[in-house]
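With one protein chain withheld, the remaining protein chains of the complex are depicted in position.
Our next item is chain A:
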Amino acid sequence: MYRYPYVTGTSVIGIKYKDGILMAADMGGSYGSTLRYKSVERMKPIGKHSLLGASGEISDFQELLRYLDELILYDNMWDDGNSLGPKEVHSYLTRVMYNRRNKFNPLWNSLVLGGVKKGQKFLGTVVSMIGVHFEDNHVATGFGNHLARPILRDEWHENLSFEDGVKLLEKCMLVLLYRDRSAINKLQIAKITEEGVTISPPYSLKTFWGFSAFKNPTVGAEGSW
């Protein structure tokens, strides 16, 4: 009954910082074990106050964007001066995911939703296609849970500055680049504050392969095979 995902994106990481939310995701779309698409934008602004990042099936992410587009459109048509904030969008996403799974037709995604409304920062995640959700100061999907969360638990603190936040995210993305096979070295960092959303242009991280032990690996193991 479950379909299989075809084109998938890997982890997304999000953290709260002094002025709002910072989110990072790479731009790879894997087709099974081949890296087919290298310019997939996996983070999109939703309305005025929210930013959505997704991992998992890309087509389901695009479908979600359509649902959210409709939602925001109808909200704007009321023209009552109110707009949907991140908490509301998060709640809507959870309902959509959970109801789809109850009908055995899930949207194969893990989502990270962050935003600021009226000074209140919100960062939440819909963990899987099953529809579990929670909020925290730092969230990640997929491999990010195993590789980035430990670093974030140790080094995150309240009121990170923008530069520190970006450095922390880059540290996590570097570990993911080294150790997640479906990660690529082309990422975007997105920032959302009270003023609005900014998604950076794609860039790469600097990697280091110069350990002396890597240069001549068998020099320490001569006589073995």
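Note that in this section a contact is a pair of C-beta atoms (placed from the backbone, for glycine too) under 8 Å apart; a residue touches a chain by one contact, two chains touch by 3 or more; residues count from 1.
Everything that follows uses one rule, which is that contacts and distances are computed from a predicted model.
Colleague: What name does the UniProt record list for the absent chain among "proteasome endopeptidase complex", "Fructose-bisphosphate aldolase", "Eukaryotic translation initiation factor 3 subunit C" or "F-box protein At5g39250"?
Modeller: Cross-referencing UniProt, the chain left out corresponds to "proteasome endopeptidase complex".
Colleague: Tell me which residue among A:V7, A:L35, A:I130 or A:V175 touches the hidden chain in the full complex.
Modeller: From the options A:V7, A:L35, A:I130 or A:V175, the contact with the absent chain belongs to A:V175.
Colleague: If the hidden chain were put back, which residues of chain A would touch it?
Modeller: On the side of chain A, residues 143, 146-151, 153-154, 171-172, 174-175, 178-179, 211-214, 217-218, 220-225 touch the unshown chain.
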